[in-house]
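Below you'll find the structure, written out as structure tokens, and then a few comments.
What follows is an incomplete set of chains from the complex, kept in their original frame.
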Amino acid sequence: MVLAFVLGIIATLVRSDLKFPDSLYQSLTIYLLFAIGIKGGVKLSETHFEDVYKTAIGAIMMCSMIPIWSFLILKFVARFDHLNAAAMAAHFGSVSVVTFSQASVFLEQKGISFEGFMPAILAIMEIPAILVALYIASKEPGRQGGSRQQVLHELLTGKGNLLLIGGLVIGMLTGKKGFEQVNSFFEIPFKGILCLFLLEVGLVTGRRIPDIRQAGIKLVIFSLLIQILNGSIGVWLGIQTGLSIGGATLFGVLSASASYIAAPAAIRMALPEANPGYYLTASLAIAFPFNVTLGIPYYSYLATLFAN
Amino acid sequence: MNLVPFKLLTIVATDAIEHRITKDLKSLGAKGYTRSEVEGEGIHGKHFSDWEGRNIKIETLVKEEVAIQIMEKLSSDYFGKYSIICFLSTVEVLRPERFA
């Protein structure tokens, strides 16, 4: 499936006219988020509260801390300016739905089971990191407040959040029996649609590759380092909160992955002066390809290691 | 045919601020507007996908004073920070009372 992503990159490199219609991309997103939400909700409805609350607390901790240390590293070690460091920290702290889906397909193939409530963890981790990073950004000397209220509203009601959480709730209320009705639509084509989606992400990533050169090696190195750091801590914390090997792998992947639905939209609105040449490139052209190729197997390996 | 000169103000901006702009338009007295989804390239690079943020184009027929007020609002609130441009042209309309 990663091959579809590679095909997308190649298409851009050879300057192909292949282009996804916008609405196809948007439709795939709606499908993916809603499907993940519903499936997670169904699983959640079968989960005891005691089994999930530790992981949930771990998730909140993780995604509040990631932007802090990411910001510190980016600003004081990598010497990015305050604003861009904060913008990138927001992306690293939030999560990538496609990386998550890809990881769960990877685990399925390897026959490694994982906790069904992980999509709920995904939903938990989508937003707090962005808020923390925006708070950090607002502390830049000489910067006035801006409309934090509005950004908060946009984040909570953003389509990513709404479909995920809406799906979760619907899945929980319907439970297994209700889900069976729509199962064929939300389960069967899932991998194929993910495949098309990866093709599209590949197309956009390909367009970003020239930016990597412009942004410099510094961006590449620190993006990778921070990813691996976040992911490794995530796997470790996952095991600590009692997750299975599969669950801890996913927790690591969530921690490592960088957002590209909620975070770019929020940054564009709240920190318009930040440079997409940094944050988008780091998220789409560096973090994403690394995670779906080397990252996922690495976190899975790490989880096995930590579990023993 | 009673053609009356009017101002057509065209705004091209990132969709992140679409709702704020249309709210501004209405509060400053525009009676309507037409929007469409566009793509573009400018000093802030390309805007061709959802990740990069799409552009929207808003056109509104208004009286000159209203146009000036809107442009002042746009200048003070968005210029310099957000991807946005605007330009003003003179057109002729029928039924001017419908736009002012």
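We just call them A and B in the order they show up, numbering each chain from 1.
By our rule, a contact is a pair of C-beta atoms (placed from the backbone, for glycine too) under 8 Å apart; a residue touches a chain by one contact, two chains touch by 3 or more.
On a predicted model such as this, the values are computed, not experimentally measured, just so you know.
Just one of each chain type is placed here, yet the complete complex contains A x3, B x3.
The definition used in the following text is that only the chains that are shown with their structure count from here on.
Taking the mean of the C-alpha atoms as each chain's centre, subunit A and subunit B sit 35 Å apart.
Per the touch definition, subunit B reaches subunit A in the complex via residues 14, 16-17, 37, 45-46, 48-54, 81-83. Of all the residues in subunit A, the ones that touch subunit B in their complex are 22, 25-26, 204, 207, 260, 264-265, 268-269, 272-273, 276-277, 280, 284.
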